[in-house]
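Yeah, one chain of the complex is gone here, protein chain that is, but the others are all in their spots.
On to chain A.
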Amino acid sequence: MVKLGNKKKDCTDSELIKLDHIYKIYNLEGEVVYANNDVSLSIEKGEFVAIVGKSGSGKSTLMNIIGALDVPSKGEYYLGGEPVRDMGDKQLARIRNEMIGFIFQQYNLLPKLNIAENVELPLLYAGIETAERKERTRKALEKVGLSDKWRNLPGQLSGGQQQRVSIARALSGDPSLILADEPTGALDSKTSRDVLDFLKQINEEGNTIIMITHDNTIALEAKRVIRIADGKINFDGKADDYAAIL
C-alpha cells in the first residue's frame, strides 16, 4: 500500500501535479500516433485549470494520465510528489480512490444503486467504516442540495441533479484533485451554469479542479487555461489572457 497520506504532508511545496516530458504513443495498425507529444506542466494546490482542445487533440489522453487511469509511454508524472509511472494496479486504484474525484460528462452513476450508495462507493473502496461513511455521504449530498433524495435511483433524477450527485461522489472521498471531464457536456445552459458555479464555489473552498472541455467559453470559467492541439500544449496562461487571444 502506498502511504500517500504521509507523502502529501512531507511535500512542502504546493505543487500537486507535475508532468515532465510526457509522451503517449499509440501504434495503430503500424502507424505511430503521438496522442501526447512532450507535454510538461505543473499545477498547484487550489488552482482551477481548464484543459481545452478539439476532439482528437489529445486532451482526453492527458486527462486519463492525470487521472491515473492510464500511464504515459514516456516521461514522468508526479501526483502529490509521488511518481506514478511504475505503479501497479493496486497503487493506481488507491491513488484514484484517495487523491482523485472524477466528474464525467455522462455522470457515470451506477443505475442500480441509489443516490447514497453511489456517493458512498469511493468511501467503501477506501475502507472507511460504516458510521463515518454514512456521515460523509450525508454531508456530501447536503452540499449539493440532494440530501432528501438519497433513496432515489439515478434514473429518477434530472440530468442536472445526476451531475450534482456525481459531484457529491467526487467530493465524498475528500480528494486532492477534482477531475471533471466535460462536466456540462450533457446539460442545458441553465443547469450548466449551476454546475460551473458550484465548481467555482468548491474551488473557492480550497479544492483543486482540473476541467477538460472542448468549449472555449466554458474554459474561460476557470482561472487558468491550458490549450492542447495535436498532442502538444500551445497555450498555458491565465483565463483573461486566453480570452484576449480568442
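Things to note:
Keep this in mind: a contact is a pair of C-beta atoms (placed from the backbone, for glycine too) under 8 Å apart; a residue touches a chain by one contact, two chains touch by 3 or more; residues count from 1.
Here is the rule we go by: contacts and distances are computed from a predicted model.
Not every chain of the complex appears here, and the one that does not is recorded in UniProt as "Putative ABC transport system permease protein", selected from "Putative ABC transport system permease protein", "Molybdopterin-dependent oxidoreductase", "Cytochrome C biogenesis protein" or "3-isopropylmalate dehydratase large subunit".
Here one chain is not drawn; of A:21, A:74, A:90 or A:238, the residue touching it is A:90. Where chain A meets the omitted chain, the residues involved are 1, 64, 67, 69-70, 89-90, 93-94, 96-98, 102, 104, 108-110, 112-113, 121-122, 124-127, 129-130, 169, 173.
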